[in-house]
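To start, the structure itself, in structure tokens.
Missing here is one protein chain; the remaining ones are kept as they sit in the complex.
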Amino acid sequence: MSFSEEIIEESIQKIFAGDRRTASRLITRLEDGDDWGREVMKRLFPRTGRAITLGLTGAGGSGKSSLLDHLIQRFRQMGKSVGVIAVDPSSPFSGGAFLGDRIRIQRHTRDDGVFIRSMASRGYLGGLSRSTAEVIRVMEAMGFGVIIVETLGAGQDEIDVVRLVQTCLLVNTPSMGDEIQALKAGIMEIGDIFVLNKSDLDGATQALRSIEAALSLKSFQKGEWRPRIISTVATSGEGIGDLVEGILAHQDYLHNSDAMERIAFQRVEQELGLIFRDELERVIFKGLKGTGKKRRYIRNIIDGKSDPYTVIEEVLGTFLRKR
Amino acid sequence: MAGEKKIKVVISKVGLDGHDRGAKVISTLLKEAGMEVVYLGTYQMPEDIIRAAIDEDADVIGVSYLSGEHLVFTPKIIDEMKKHGLDDVLFIAGGVIPPEDIPSLKEIGINEIFMAGSMTKPIVEYIQSHVRKK
Partner (left out) sequence: MCSVDELEGLEKGAEASWDNYLKAYYEKPTSSRTWSGFDLKEIYGPRDREGRDYEKGIGDAGQYPFTRGIHSNMFRGRYWTRREVIGMGSPADTHERVKVLVEHGGSGLNTIADITYEMGLDADHPWAVNEVGLTGVNITHIRDMETLTEGVPLDKVSWSLITASPSAAATMAQYVAVGQNRGYDISKLRGSVQNDPIHFRYCGFRPACPLDLSIRLGCDVMEYCTRDMPKWYYTTVNMYDLREQGITAPQEVAFGFGIAMIYVDELIRRGLSIDEFGPRFTFYVSCHVDLFEEVAKIRAARRLWARFMKEKYGAKNPQAMQFRFAVHTAGCSLIPQQPLNNIVRISYEALAAVLAGVQSLHCCSYDEAICLPTEKGHLQALRTQQILAYETGVCNVADPLGGSYYVEELTDKVEEEVLRIMKQVEDVGGMEEAIRTEWLDREFEKEALMRQKEIDERERLVVGVNIFATEPETQTPLGVQRISSESAKKQIDETRELKRTRNINKVKDSIKRLREDGEEGRNVLPAMIEATKALATTGEMLGTVRMAMGYSYDPMNIIESPF
């Protein structure tokens, strides 16, 4: 399919100029997996990679949307423009989604320096999908200084979003005490800042100790970033100043060490993997679409006439031969 | 998985009326019908709704009216939609609206109205059959 050069160029320029409507439509096409989107992304890419990127994850009820609301306000006060990607899970039954994060930050909606996009996970866990990665790039191209990805963390899934952003905030509350214990393995690896929200509730001290204990199990190299633990009460705004300071401190650390390099590497590596897998799947299944072949393959496997490995070999073989 | 087109809906209350039982229920039911629903909540003004519709690239704007405010706010919402070029976005409303007002509301640009107590299926079917093609 060929695309009008003019239209693509016009869209690119609009996006660089921060045109919300054009960017918003592009984001939809990226979510839907449109070829046109790919062409545009190619040209946007050089002007990306410049924003402060944050990940904000935590279980439902942790108050992370309230924290997000405060963070947006602070960054705006500091003169930075903010792009927000709020990810919510798609229903495995209907494929639909209730995107309920925007309501908590809707007061910023008329601020031209804030762009909020709600996205459904569409089957990807942890907020890490090809389109999430692409939307971060689009917002960077638009010129946003800070980009925050908010996702519903659910254990292991939280790890995923970390590879796309520079600073990862992990939000817990005192009532999640037992879960914090269970999170010792793995999750503690990924947070750059641990936020204990609703820290005015009972059990806050114990929760803090749990997090500290889990952290102490990890050994840190000299000069390596030691995750900070920050207590907040999002409903009153308590602790937000410390949180912002912590974020900026981590950003400083990244810039003054080779960590930034590593993160940039990780990010691109992750994106390559996501885009590659997605493109491959799409291209291959595109060939099968409407032919009834997929159904026949599956039927054969169920009937014991074939197996998944043989089928894939055959499909890949056909695909590669065609090239 | 990526590569599927979804209908994106922005649902909101307008003005001072904060009764949101219906708005919340329809949001959930549209999600169960496979749509991606951004629920804006209460105390939104037309500009807030349209800004959200732009950022979210909504296919549908749905508003819940329960206090006779439909005559005040519908023209304002239509104006905002026109101002920002959202001509192909569906605008539907539900709630407490006298049938006598429906023709004039449609004349100024609202696409369809579903009175309180409607069943869900007609709303879903209407959206699916009238939403713009992507």
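Residue numbering begins at 1 within each chain, and the chains themselves are lettered A and B in the order written.
Assume contacts are C-beta pairs under 8 Å (C-beta built on N, C-alpha and C of every residue); 3 or more make two chains touch, one makes a residue touch a chain.
Owing to the predicted nature of the structure, the values given are computational and were not obtained by experimental measurement.
For the chain that does not appear, the touching partners among the shown chains are B. Note on the undisplayed chain: of the listed residues B:K5, B:H19, B:H84 or B:K134, the one touching it is B:H19.
Against the chain not shown here, chain B presents residues 13, 15-21, 24-25, 28-29, 42-43, 67-69, 72-73, 96-102, 115-121.
Criterion: only the chains that are shown with their structure count from here on.
Across the complex, chain B meets chain A through its residues 1-6, 8, 27-28, 30-41, 44, 47-48, 51-52, 54-57, 84-85, 134. Within the complex formed with chain B, the chain A residues making contact are 20-21, 24-25, 27-28, 31-33, 90-91, 93-100, 102-103, 106, 109-110, 115-118, 120, 122-124, 129-131, 278, 281-282.
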